[in-house]
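With one protein chain removed, the remaining protein chains of the complex are shown where they sit.
Up next is chain A:
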C-alpha cells in the first residue's frame, strides 16, 4: 500500500542568539521518513533531538526550510502555510493536557472550535461533538463543564476528541501521554489503540518513554540531534538495536525487577551523557562524542543511512565500513 505520509529530506533551522551572537540551530537535519496508512510511527530520542520540531513541521505549525512532504499522494509545500483543506487532514495532540485547552471555554466549545474554523454548520457541529465525546469515553454531561473541573486524564481525552473532530487521516501525538500518571496513561494508551482500530487512523507517536513507544508503534525512528540515526519495525529495532545510540537508549530503561538493578555499578566520571548543542553539532557523525566505538572516520565523514534489512536503515560507519 502507498504511504500516507512521506517526508523527504526535511530540514529546519532556527535563528537564535548564543552568547549575544547570532547563530543557527539545526533542529531537524535532512530527515526522511515514511508512514504507512493505519499504522503508527514512533519517534524516540532525548530532549532537544528535534522530535517536537519534526512533529510541528508535519502538521504545518513550523515551516520547513527545505525538503518535501507528500501526504496521501499529494505534495504539500513545507515552506508555505497550509490551506484549511490540508490542515483538516492532520491534527495534533500536545503534551500538557491543561495548557492545550482554553480555561474559559467549555469542553464542547473546545471540541467545536476546529469545526467552526472549517465553517461547519451548527447542527453538524453538535452532532460531531457528541460523537467524538462518546468515542473518547467522555460522558455527555461533561459538555458544559470547564477544563478545571476535569482530571488530567479526562482533559487529555478532550484534546484527543478535538483532534478527531475533523476526522483527520493522521494524528500527531507529541508526548501525549507523558504528563499523565502511569495508571491513567494506560487508559489513554488503550483508548488510542481502540480509536486506531475503529477509524483506521494513522499516528505519529512521539515519546521519550521507550517501552510505551514500542507498545504502540509498528515502526520506530530514533532521532539524535536533529537526524534520524536508525529506523525500522518496532520489533526488529528493539530486539536488535544496531546504532550505538539506540543501544544506549535501550540499556538506560529501568526494569521493574529489583533483581536487575544496576544501582551498585560504578558511576563513571566520563562526561558521556552530555548532549552536544544543536547550535554547533559535532563534525561527521553527530553522536561520535558519546559513542564508545568512535573512530577518526566518524569525525570526518557524515554517515549516510544505509539499508540493513527490510525497511530498516541505520546511519553509522560501523555498518558502512567492512
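Brief remarks on what is shown
The criterion applied here is as follows: a residue touches a chain if its C-beta (ideal position, glycine included) is under 8 Å from a C-beta of that chain, and two chains touch if they have at least 3 such contacts; residues count from 1.
Convention: contacts and distances are computed from a predicted model.
Within the choices "VWA containing CoxE family protein", "Branched-chain amino acid ABC transporter permease", "Cytochrome c oxidase subunit 1" or "Peptide/nickel transport system ATP-binding protein", the name that UniProt assigns to the complex's undisplayed chain is "Peptide/nickel transport system ATP-binding protein". For the chain missing from the display, the contacting residue among A:15, A:257 or A:296 is A:257, taking the whole complex into account. The residue touching the chain not shown here, chosen from A:113, A:142 or A:238, is A:238. The residue touching the chain not shown here, chosen from A:63, A:143 or A:186, is A:186. From the set A:158, A:223 or A:248, the residue in touch with the chain omitted from the display is A:248, counting the whole complex. Across the interface with the omitted chain, chain A contributes residues 46-47, 151-153, 181-187, 189-190, 193, 208-212, 214-215, 238-239, 248-249, 251-267, 269-271, 273-275.
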